[in-house]
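Take a look at chain A:
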Amino acid sequence: MYQDVIIAGFGGQGVMLIGNLLAYAGMEAGSEVTYIPVYGPEMRGGTANCTVVISSEDIGSPIIQSPKSLIIMNQPSLDKFQPKLVDGGIQILNSSLVDAAKAEDRVTTYTVPANEIADKLGNTRMANMVALGAYVQATGCVPLEQVKDSLKSVISERYSHLIPKNAEAIQAGADHVAEQMK
Partner candidate 1 sequence: MSEKKRIFIKGNEAISRGALAAGCTCYFGYPITPQNDIPEFLSTEMAAVNNGEFVQAESEVAAANMLLGAAAGGARAMTTSSSPGVSLMQEAISYMAGSELPGVIVNVNRGGPGLGDIGSSQGDYFQSTRGGGHGDYRTLVLAPGTCQEGYDMMIEAFDLAFKYRNPVLVLADAIVGQMKEPVTPWEPKAADNHGAEDWCIDGAKGREKRLLKSLFLEDGALAGQNRNLQSKYEAMQAEARADVFECDDAELVVVAFGSIGRIVKSTVRRLRSEGKKVGLVRPLTLYPFPSEVLRDLAKQGKRFLTIEQNCGQMVDDVRLSVRGIADSEFHGHMPGDLPGSDDFLAPIIKHLED
Partner candidate 2 sequence: MSEKLVFDAPEIMIDRPTHYCPGCHHGVAHRLVGEVLTEMGLVDDTLCVGSIGCSVFIYNYLDVDAVEAPHGRAPAVATGLKRAHKDKFVFTYQGDGDLASIGLAEIVHAANRGEKISVVFVNNTVYGMTGGQMAPTTLVGQKATTCPDGRCAEEHGQAIRMSEIIGGLGGTAYCERVSLDSVKNIRRAKKALRKAFEMQVNGTGFGFVEMLSACPTNWKMDPIAANTRIKEEMIPYFPLGVFKDVTKDGEE
């Protein structure tokens, strides 16, 4: 098993947090994982991003130039990373902020109105969790329950009261994609 993903959005959309969560869940599921925040000059240009690799064998590069999958939280991120996605790759688009019509046919795209779904659950800021739930459902790279279980390990104690709501958001994202996958 091998999966890699670039998670990209505006600074403040929580892309680093869901990258951490995904990698942590991968580790707890027994896989090898790497997580690297993008760093240096690449940080400029409207996007914050991180890369997660999950694999059953030891991981070589933690930096991925031709990703197998993407989680795209805003439009500049789609413009920047979709051209790098491998043919047949999977991408999750936050259709609340991204023009889904821009999705290319050579890749598999799942659209999730993450901001609206998060809004309905009570807080737009959980859009990142909705997108992650959608991603996990679409790729099956880690068990969804493992991701929810790992929330307590990556969310600081101060915000631990938000864990049940975040778990709901993850589930809502997964449910949304499950519909599209039918």
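Here is the rule we use: contacts are C-beta pairs under 8 Å (C-beta built on N, C-alpha and C of every residue); 3 or more make two chains touch, one makes a residue touch a chain; residues count from 1.
Behind the choice of candidates: all candidates are chains of the complex that A comes from, given by their letters.
Source: prediction; values computed, not measured.
Of 1 or 2, just one candidate touches chain A in this complex, namely 1.
On the chain A side of its complex with candidate 1, the touching residues are 20, 23-24, 27, 32-42, 59-66, 153.
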